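Right, one structure below, let's go through it.
Missing here: one protein chain of the complex. Every other protein chain is in place.
A and B are the chain letters, set down in written order, and residue numbers restart from 1 in every chain.
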Amino acid sequence: MASEKWPEAGKRSLIGKRFTRLDGPWKSSGRAKYTYDVKRDGMLHGKLVFSPYAHAKIVSIDTSGVEKMPGVKAIHVITGAGKEVQYQGHEILAIAAETEEQARDAARAVKIEFEQLPHFVVDAPPEKAGERARPLAEQTTGNPDEGFKAAEVISEGTYGSPVITHCCLESHGQVAEWEGDNLRVWASTQNVSGISNEISEGLKNSGVEVPASNVQILTPVMGGGFGSKFGADTWGVACAALAKKAGRPVKMMLERDQELMAAGSRPSIYAKVRVGAKKDGTLTAWWSESWGTGGFGPGGGNPILPYIFTRVPNRRSHHTRVETNTGPARAWRAPNHPQMCVITMSAMEDLAAKLEMDPLDFFLKNLEFVVPERAEAYRQELLKGAEMIDWKKKWHPRGDKTPGPVKRGLGLSLHTWGGGGHPSNCNCTIRPDGSVEVFLGSQDLGTGTRTVIAIVAAETLGLPLNAVKVNIGDSKYPPSGASGGSTTVGGVSASTRRATTKALNELLERVAPTLGAEPDKLEAKDGTIRVIDDPSKNIPWKQACAKLGATPINASGQRVPRGADELISSGVGGIQMAEVSVDTETGIVKIEKMVAVQDCGLIINQKTAESQVFGALIMGVTYALYEEKLMDEATGRVLNADMEFYKLAGIGDVGNFAVHFMSGPGYDERGPIGLGEPPVVSPGAAISNAVANAIGARVPTIPITPDKVLAALEQKGGAA
Amino acid sequence: MNSFEYAIATTIQEAVEMLSTHRGETEILAGGTDLLSLMKNFVVTPKRVVSLKGIRELRGITASPEGLRIGSMVTLEELHEHPAVHGEYHSLAHAAGSVPSLQIRNMGTVGGDLCQRPRCWYFRNGFGLLATDEKDQPLVPAGDNRYHAIFGHPGGRPGAYYVHASSLAPALITLGALLKISGPRGNRDVPIAKFFIRPTKASEHENVLLANEIITEIFIPAESKGLRTATYEVRQKEALDWPLATASVALRMTGNKVKTAQIVLGHVAPVPWPALDAERDLVGQPITEIIASRAGESAVRGARPLNGNKYKVQLARVAVKRALLAAVAERKPMAFAQDKEGMRHG
Partner (left out) sequence: MSKRKSDEQKGISRRSFLKTTGAAVSAGVVSGAAADLLKAQAAAQSKFAGPGEVPISLRINGAARSLSVEPRMTLLDALRDRLDLTGAKKVCDRGTCGACTVVLDGKAVYSCTMLAIEGQGHEILTIEGLAPEGELHPISAAFVENDAQQCGFCTPGFVMACKAFLDKNPNPTEEQVKHGLGGNLCRCGTYIGVRAAVVDAAARMKGGR
């Protein structure tokens, strides 16, 4: 029987090679139909009415005039009179009308009386946050006081990262359509298999009973999620309720300002840090007092500090969560890691500078304090990265002393992530005509999942990539988990590998007599079923499948439901190095080059794996230099709920990138490990460190904007 | 966007008649890049929108012995690419071409650039042109003013704190341009330096244009030929983004010495901001690194930054210095790409 184990390097036909993504032509020709593009017969347009205030009580809602407005077909209240709204953008009700313009007119005509309540929206430290500050338990290991006494050099600083948003280009939303007792929802979601239940539950509050099994979710393609699209959301339920009331399909996509206000933010984390080391650079102690806001509600994590160097012997850390009247936090690509990383790596690099050590040597020296199973990989990655960016030649002590206003600098950072695999089921059907289909209730966020599934299936069956039809993005397919935590590639690879192996083995049994060999002496390779020891004895795939008669093979495979799965692993590490130039007269930072060295187990598709890293670096450049959700204390508003002042990097703002994957023996046998998150962790820290190296002063917080660079220069007393 | 009546004029006269005498009731639609966003944000809610796209007289650039005539409906890209502009008015060509979006350059017009509304986020969020709270107190001085004015604001009292966003105005002012304006009582010429005003009441506007007047052309008199000009823009991003500070300069040189200097800063005040001290100081001087730096210093003397925009003083200082140095630098022949490249490094 064919083994489900991953093929060894020499035996891989497809895995690890370069493939263009399968849905590429569909997308780049503009023909791909996203949720936002769905149009159904008789479809109405929905709009949300949301709170203009950061904190208020809804005294009354009057929709009487609105119901009679042209085109208005249904109104659904989400947050009713008597309840409080807790941030600007908090959804209150939804309206469906014939056209989008009519729905918007109606939304503006709703009369809501608010009683404004005191709000708190700014990203303030605990001492300025009053009762909004919620201290968490202090974490102490070893003896920090002794550790600092033992230190010969101590560095202190304040570092941090503000609230940023997801800003998915396809805003959140859905199209809901009822057909009798069945509800079909096209949703821009990261969780095709998971949100039916939530919609079913949510509709109960509107008196609509629909079992989750009658709720079908469809997401053939989606325009970005980054962690903000796991749930059905109140607007998802509202959309279904509107469609029910109106008896017609309804499309309701968030407008950009709503998306930026309410549909996702990454918590801020700031920290005062003290870190000590021996003169040789060996870390002795860490202390941090951190805080941050995850907006309204319990969001916003408890950071684990120090990051990566979690085994520094003596450490004390304490975090205070600050609740604010801003949109609730959602998981943002590698939750907490980029923030923890920028705090830790900045503090460490400042210490290295105080020690007058090359940070490369400093970080190498302190690898004894990382989890032991990753230390050697980090060492290799640091050395590889140093070679790629020519670290030893280009690095200089703090402050580029070359003449002219533009200073160059190098910085580095280390990161980690888990990965593993989410629950996943795959069905594989082989038909007598030789056609092959796999079915998974998974989704492709643009990460290349669809293509990965096809590669795994085709590899297993010895077929070319285009011989396998991949069916995903439908909750009627076997359930798969949400795409978060870099768990998708692990989950779907494991389930697909198992389903296709099982299906193949059934086929081998049917073909064995023809080839005069036992099934376990057969393999699928190059479009044939052949005898392993004598490939000249073979039968083409189609002829093999013809042996099935009238009945297709159907086999299912699963990622092992709980715990470990020998096909996949968890836990990766990577390092990144950045070279920047800083105009010290204007404070403007430009990225010259970044290198990323990453391990991710067995690479399924080299091309899209690289794209994931490039994309993460670009997202990293963006949050390192530009992004910040700006709140106004006086008005409680988001000042930049638009894409003009919520700034994203453009094509000219990112430098040149190089990526190297740690692969081969020692890595490949771990199986595929997700790559969505790890490479987005380090850019902020690497860039911040590079800027410090260039100008000879730390810009304490990201984004590293001109005002902060100039302030840091001024504080240190002038040019680099 | 509220619904409105769309009107398309074919002559200037007709357009003027289509416009209301009351500000806010009608809006002029040129390129639309600003107006449509304002309407979508319900910052302006006209009952009628008057399109100028059918008026032929508003198009085209013509050079004559008297000077250069630029129709108000000329797009930024047309302006940027016109040989007469490129050849003689480098600072202007540069300002037009530096808007980092091909789409905006293709759509946005010269008239629209001059009449665009402030990008102040309080204004765009519905707090009025002067960005006030319900007690009519200004929100900007104690609010987030990182992109607001460092010159020409009322220092804590109610008034205009925004910066004028025009890309072209500073260069046009240094070139002594005249605006030809048509209204119900005929035509008038306004020196562009006198076009922009600082409103002190919410009912006032950012320029002298009446609600039913139209800028028909921009005229650069022939006297402005032979100047050494440059524009320098401090921009955080290379992709579409607003500059943090800009400077346009126009120098009349005698040998290597400055005979007269015009220096106007952009994005630092509610109106394009002339640097009169720096202009005076430069007369009789050669443009060297040190002299240019000193001019930068003079230009920001008297700046009154708000609590969050002190950095802009430095940016204005540098913009002046770099614009001056660029104005006297030897210039390569103007190819599109080279110009873009030169722009980046000033």
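In the analysis below, a residue touches a chain if its C-beta (ideal position, glycine included) is under 8 Å from a C-beta of that chain, and two chains touch if they have at least 3 such contacts.
In this text, all values refer to a predicted model and were calculated from it rather than measured experimentally.
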Contacting the left-out chain in the complete assembly, out of B:101, B:132, B:260 or B:293: B:101
Chain not shown: contacting residue from A:2, A:49 or A:616: A:616
Chain not shown: contacting residue from A:113, A:644 or A:714: A:644
Omitted-chain contact residue, chosen from A:608, A:663 or A:701: A:608
Touching residues (missing chain, whole complex) on chain B: 1-11, 14, 17-18, 20-22, 25-26, 29, 32-33, 36-37, 39-40, 47-49, 51, 53-56, 59, 77, 100-104, 106-107, 238-240, 336-337, 340-341
Touching residues (missing chain, whole complex) on chain A: 20-21, 23-25, 27-34, 36-37, 39, 99-101, 167-171, 221-224, 226, 253, 255-256, 445-448, 607-608, 610-611, 614-619, 622, 642-644, 648-652, 654, 657
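Following the convention adopted for this analysis, only the chains that are shown with their structure count from here on.
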Chain centre separation (chain A, chain B; CA means) in Å: 41
Contact footprint of chain B on chain A as seen in their complex: 101, 104-105, 108, 585-588, 625-626, 630, 632-635, 637, 639-640, 642, 644-645, 647-653, 705-707, 710-711
Chain A-facing residues of chain B, complex: 1-3, 42, 100, 119, 121-122, 124-125, 127, 133, 139, 142-144, 146-147, 234-242, 244, 308-311, 314-315, 318
